[in-house]
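With one protein chain withheld, the remaining protein chains of the complex are depicted in position.
== chain A ==
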Amino acid sequence: MNAPVDYILHLADNAVVLGQRNAEWCGHGPILEEDIALANVSLDHIGQARLLYQLAATRMGGDATEDKLAYFRDETQFRNYTLLELPHNGPLVGYAVSDRDYATTIVRNFLYGALMVLVWDALEKSPDADLAAIAAKSLKEARYHLHHAADWVVRFGDGTEESHKRAQAAVDHLFPYTEEFWTSSAAEDAAVAAGAGADVRSLRAAWDAIVNETLAEATLVRPQVRGYVPEGKHGRHSEHLGYLLGEMQGLARAHPGATW
């Protein structure tokens, strides 16, 4: 059975939002090799988003297109994890201005990458053949993303005093957002019920193992998490997504109906 469209949009929104964030480093990376690597990671995510939106648009029919889904839906319609929309810095309000922090970028890519190698691996076996094909391609990319990010988490954690401090601060800041991975949503539940989606909650132990092993090697401490659980995948976001979408969608929305 095919996965429901809302589930595909959740996967697509994750990819486009993180792709948009990582592309912000293009031209500003800490070293040329990393500038190129991050652009490549971003490109993979934009590519995943395109395939997923195209699949969703085909199944929705009518006048749906990948760009209508990416550019003409509002904040509350986006179903991405809140983790992915946060700017590359510590906890600050939506309109605060701050320098980008590479540790935040890397730790986010690590936490999400560790999840997606598991999710794509599960979806590769989905009876939804179109989704399985996208998953097979995305799995290869996610493995590289995780490898890249985990290497840097270890270098930061076990590097200098400053890099350790920055990495620990990023882990402390971002870890609570990963709680959202393990909550349920109607779209995910429907996909799992249809036998076409990944049961993310069943992946928690495997995710813990990946994350704990790397954090230990990096001499970083996994924080205790309690309290608020983010709800981005329900369309209730942080203050940051509005700015991200405002920038991303502005030109396309200024010229509705135009072809680019």
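The definition used in the following text is that a contact is a pair of C-beta atoms (placed from the backbone, for glycine too) under 8 Å apart; a residue touches a chain by one contact, two chains touch by 3 or more; residues count from 1.
Basically, contacts and distances are computed from a predicted model.
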{"item": "Per UniProt, the name of the complex member that is left out, chosen from \"1,2-phenylacetyl-CoA epoxidase subunit A\", \"ABC transporter permease\", \"Thiazole synthase\" or \"Phenylalanine--tRNA ligase beta subunit\"", "value": "\"1,2-phenylacetyl-CoA epoxidase subunit A\""}
{"item": "Residue in contact with the excluded chain [from A:Tyr102, A:Trp120 or A:Trp207]", "value": "A:Tyr102"}
{"item": "Residue of A:Asp74, A:Glu213 or A:Glu247 touching the missing chain in the full complex", "value": "A:Glu247"}
{"item": "Contacting the left-out chain in the complete assembly, out of A:Arg50, A:Arg108 or A:His173", "value": "A:Arg50"}
{"item": "Chain A residues touching the omitted chain (full complex)", "value": "16, 20, 23-24, 26-36, 39-40, 42-43, 46-47, 49-50, 53, 66-67, 70-71, 99-100, 102, 154-156, 158-160, 162-163, 166, 247-248, 250-252, 255, 257-260"}
